[in-house]
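Every protein chain of the complex appears in place save one, which is left out.
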Amino acid sequence: MSGPSDRLPATRPDAAAAAEVPERVTGSAGFGPDCYAPAPEGTDLVRLEDVYGLFIGGEMVPARSEQLAPTVNPATGETLATFSLGGAEDVDRAVLAARAAYESHWRDAPGSVRARYLYRIARLLQERSREFAVLESLDGGKPVKESRDVDLPLAAAHFFHHAGWADKLDYAFTGASPGPLGVVGQVIPWNFPLLMAAWKLAPALAAGNTVVLKPAETTPLTALLLTEVLQDSDLPPGVVNIVTGDGATGAATVAHPGVDKVAFTGSTAVGKEIQRTLAGRGRRLTLELGGKAANIVFEDAALDQVTEGIVGGIYFNGGQVCCAGSRLLVQESVAEVVVSKLRRRMDTLLVGDPLDKNTDIGAINSAAQLRKISELVESGVQQGAELYQPSCALPERGWFFPPTLFCDVSPSHRIAREEIFGPVLSVLTFRTADEAVEKANNTPYGLSAGIWTEKGSRILWMAERMQAGVVWANTFNRFDPASPFGGYRESGFGREGGRQGLLGYLDLHGRQAAGGDR
Amino acid sequence: MSGGDGRLGVPKTYKMYVGGAFVRSESGRTYPARSAGGDLLAHAVAGSRKDVRDAVRAARGAQAAWAARTAYNRGQILYRVAEVMDSRRAELVGELARAAAGGQSAADPAAEVDAATDRWIWYAGWCDKYPQVLGGANPVAGPYFNFTVPEPMGVVGLAAPDEAPLLGIVSRLAPALVPGNAAVVLAGERCPLAAVTLGEILATSDVPAGVVNILTGRRAPLVRALAGVGDVDCVDLTGCDPPDADPPDADPPGVDPAGADPPGVDLVTEAERLAAATVTRVVRAAAGERRWLAPSAQSPHAISAFCEYKTVWHPKGR
Partner (left out) sequence: MNTVATRAVPSAELAGHDEGVGLLPERLSGLPITPTDAVGLTERAGALAKRSIKTTAKGAALTLAVRCMDLTTLEGADTPGKVLSLCAKALRPEPADPDVPAVAAVCVYPELVPVAAAALAGTPVRVASVAGSFPAGLGPIGVRLDEIADAVQAGADEIDIVLNRSAFLAGRYRQAFDEVAASKAAAGHAHLKVILETGELGSYDAVRKASMLAMAAGADFIKTSTGKIGTSATLPVALCMAEAIRDYADAEGRAVGLKVAGGIRTAKQSWQYLVVMAETLGAPWLHPDLFRIGASSLLNDVLLQLDRLGNGGYPRPDKTVV
């Protein structure tokens, strides 16, 4: 037999009969992650229009702004389609349509009826989920295994979950008689385009509001495809209006005087600007903003699952996740072994074609985002942190960035403080639980945190002290429509999901006198 | 200022209550607080920006330990506030009556004091119950135990309304204290007397020093200062809204969506813009909650407004 044991000298005489650990083999064994054959998801299901208008009053209409922009495949740089940049007049039309739908029937539609539509939307999404998943990966660059296994199932689940709330709102908040707020303006980001639309639309509609939704500039296509689902569900015209566009379209949406509530997911800088814009206007506002989550590893943790949790925490969706575990806080006694496990795991990550079913890290969403990541990584090197990147070949076209690990990071480094929104992990160490708490909370953000320890009492002690809206203990990056998600501090306010998520779309005393099934 | 027996009275100096101590403003300024009829009630302390900063620092220093007390203990302390308040009922009624004297208001000072006392008792009882009502276990689709708990926001700034100088404060302060927040209260500008006496009550009710701080003075500069302190987690602007209205529905005049600051911006707009710099939460009493004597003025959802919701996940496995 010619095995690895033939090639390497035995170093332990007492184990001479057994194979020594072979050196790291960089070449191929004929099988393995370095030589999985291409397994591309077919794109034949996806049919794109050349030019997209806006979805207002239940139909696709040309934008009065007459402004168009291309949306590109970040994995190739090729233009996929041309879509409309809605202007102030278009937003105005959409708000009017939403207002008309709200006042003419949606506000007074029985909850059981609203539920019917939401159930239908959920089912239609499930039926067309492969088509949506492929389109999501085409337009946004995320690996198709994520759009297929995470984005789409969760989007459908959000509609299904909230459908059930629509006729049970009277039981949700003790002593209250909740009613809708009116017209909701929603602005969503590019990292989970369809899922964020679902997170926004489902609770708003369940609560009896009508919506003007502004998808992100670089990822409008799944929201535009969603208009077909909305139409097929027979949702009444004007209940949901989708106005694609850029930052100006979003600004016009949130500032529109006819909007009763604004919900925004995106950067903290823009969130602050929106809060400022809405000052004094009596609008309801919820913000889901940035983060710089600490993933805290104690020495007694299940270190192999920790490794997976760290990898999933920072490399899921290429780290373009507001709750990404971008700061690894590891107890000094296990820092070396954790980093070693992490590096070895990073070496198996497959970076490349988002449509390949084996791809772990796809394309960075845009050239601008890639520049930002590169600039921050450069700053990490400049400031003296130790960089590690596996030697994976990146595709020649498109916007890609390798999984990146920084050791010897000090809390003052930019890479430890600023949200990078890319596949970049900063490793810091701590000695005691108190020190871990202090370092974890040493940020203006407060969206999420991870705690890894097998000691139950320490989990609860740590969880209580995390200034974060979501705490994952011995897991990370889990989402569920029944589980409220949202931040402390400068990560925003308000929750999405679960009973608490409904609060952002209801006036708890909005129906003091009304009765009936609503 | 003299008793019926001809004895010369001993008028109280109405100081602010900061960090457990009764203090004058570091600025040395006062302002005349007058009754509805225009009589001088007292030279109240005119708190300054620095006083706000000191009060916030005191609140921050006291908050964690307050939140760390058991819910049962916080409940007993808030009940103790009611006991002490009831023991000083006559004094409070007198202060409210003097403030209302000569005005049009049909408010009944005794009813306001009694309602305030009752409100402390009502909220005291919520301390060990609100998480059961507001939080819960979430049935997620996977092998995880997942629960959501309401937690205190931290330091809350409360701008109290003028129309119910005592009950207005208590109705906002009590639900803020229930989950373990510390508070900086800006007393109603027009009649701060009962608010100061409330401070004395809190000081003798086992409420730890710094958990509640009460400032008096001109509303606008104090609200601006409070909203501008980065270390305030939440501001309650109830006292900045007109008493009889829902929150403003129209865009304030001169507001340009592009964001330029026009001259003459109203206080609420200004405060909310300042709050935006650190994503500070802005809350206010809902319309129903602002009918202070009505049952609708108290609600577990008022506590909820002063809570953050934290959701914790953990796998279930052998």
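In this document, chain identifiers A and B correspond to the written order of the chains, with residue numbering beginning at 1 in each.
Criterion: contacts are C-beta pairs under 8 Å (C-beta built on N, C-alpha and C of every residue); 3 or more make two chains touch, one makes a residue touch a chain.
Please read all numbers here as calculations on a predicted model, not as lab measurements.
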Task = Pick out which of A:Glu127, A:Asp434 or A:Glu454 touches the chain that's been left out of the picture.
result = A:Glu454
Task = Based on the whole complex, identify which of A:Asp108, A:Asp246 or A:Asp300 touches the chain you can't see.
result = A:Asp300
Remark   = Among listed residues A:Arg123, A:Lys357 or A:Arg417, the absent chain is touched only by A:Lys357
Request  = Considering the whole complex rather than only what is displayed, give the residues of chain B touching the chain that is not shown.
outcome  = 143-144, 315-318
Note = Residues of chain A touching the missing chain are 1, 3-5, 11-12, 15, 17-22, 24-25, 27-39, 145, 149, 300-305, 308-309, 337, 340, 348, 356-358, 454, 474-475
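Everything that follows uses one rule, which is that only the chains that are shown with their structure count from here on.
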Query = Just curious, how far off is chain B from chain A if you go by their C-alpha centres, in Å?
reply = 37
Inquiry  = Give the list of chain A residues in touch with chain B in this complex.
reply    = 157, 173-176, 251-252, 255, 257, 268, 271-273, 275-282, 287, 289, 444, 459, 463, 466, 468-475, 478, 480, 482-486, 488-493, 495, 498-500, 503, 507-509, 512
Parts of chain B lying in touch with chain A, wherever the complex brings them together = 133, 136, 138-142, 144, 146, 148, 233, 246-252, 255, 257, 259, 265-266, 268-273, 275-279, 281, 286-288, 296, 299-301, 304, 308-315
